[in-house]
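Left out: one protein chain. Kept in place: all the others.
Let's turn to chain A:
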Amino acid sequence: MDDRRLRSLIPETLSALIGRGADFASAEDAVQEALVQALDTWPDTPPRDPKAWLIRTAWHRFLDASRSEQARRRREASAWTQPPPMPISETDDSLKLYFLCAHPSLTQSSAVALTLRAVGGLTTEQIAEAYMVPASTMGQRISRAKQRISGLRLTSPGDLSTVLRVFYLIFNEGYSGEVDLATEAIRLTEQLAHRNSHPEVLGLLALMLLTDARRPARTDSDGRLIPLAEQDRGRWKHHQIALGVEVLQRALARDRLGEFQAQAAIAALHADAQSTQETDWQQILHWYDELVSLTENPLARLNRAIALGHAQDPTSGLAELSSLDPSLPRHTAAAAYLHELNGEPTIAADLYSQAAQEATSLPERHHLIRQAARLSAQDCH
């Protein structure tokens, strides 16, 4: 059993403990301890039924912790020595855990951290490293989140879109150091898709697979962003693109379009093109029209302006752009891009360097500065 399969058992283990009456916070601690024990002992003595082993071990850990906690408080411990009140349930209550960890009463950063730990099975140290904060800070963040949701009942499912939003945020964080959050987010979404095949779950999964498939070509060895048009398409993960397209088709066949499906369709059209020249901008524009009708997010309209600049002409894109709030993130970068497309390198160079000042990440800032420098150099020749 590999680490990935082991961790796929976490949601059911956790919900089994909660089903037997454990509180969320203690159950989560017990499952983490059982995982550590599994990683330690399974290589030598693999269990016949990994799930049953994990639930049994976690339950014992929970009982041990409850007993010592109760002894410490000098309370009667007999309640915990009774056999578990319920047999291991074959029905899957674990879906509720996803909703709980992404609960709207949590801040986004807390929901992300709790999901990675309680559903994903990452350690606090790994999560801290991925988000570049001290382990003690991440530990506090997780423990407060657990406290906050411990009073909530696991009775009804919540809003699926909050869970998907948390997965999307995890995916967007990408990878650094030893923890690959993009891969982790794909794993979590796949796992969720087994439990709930809502078209938007599949849509998000397709979007992640298609986007991640281009990852090897997206940056060079020095971490520089490589524009889509210059990417070595041979380095894309083509089997993953095929899988993403297949998942997307399954979602679209259900005829309940949503934001993630529309974004995945756009990603699929980019991934499908043999080159930028062959990109089907008309289709991409069509999907942006769909996206704009599905979301309030003004960034969708910013994206649409770029697609319009390709599908019709750059001046149409610029006209569309000028109807949008200029304080939107990357508005200046979009204007620079469309002016370059329109054959106005001097204006574009100025806008690129202004956009670099507004960038929120270092790779993007460097990318925009290089764009400005490239156009200024062309100007001199």
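Definition applied: a residue touches a chain if its C-beta (ideal position, glycine included) is under 8 Å from a C-beta of that chain, and two chains touch if they have at least 3 such contacts; residues count from 1.
Quick note on the criterion: contacts and distances are computed from a predicted model.
Missing chain, UniProt name from the options "YCII-related domain-containing protein", "Group 1 truncated hemoglobin", "ABC transporter permease" or "histidine kinase": "YCII-related domain-containing protein". Residue A:V133 is the one among A:L6, A:L63 or A:V133 that touches the chain missing from this view. Residue-wise, the contact with the chain that is not shown comes from A:N172, picked out of A:N172, A:S197 or A:Q249.
Listed residues A:L209, A:A268 or A:I306: the one in touch with the omitted chain is A:I306. The chain not shown here is touched by just one of A:A25, A:L160, A:A182 or A:L294, and that residue is A:A182.
Contact with the chain not shown here comes from a single listed residue; of A:T41, A:S68, A:Q108 or A:S322, that residue is A:Q108.
Seen across the whole complex, the unshown chain contacts chain A at 107-110, 113, 131-134, 136-142, 144, 168, 171-174, 176, 182, 207, 211-212, 215, 218, 225-230, 263, 266-267, 270, 276, 299-300, 302-303, 306-307, 329-330, 333-334, 336-337, 340-341, 359-365, 367, 370-371, 374.
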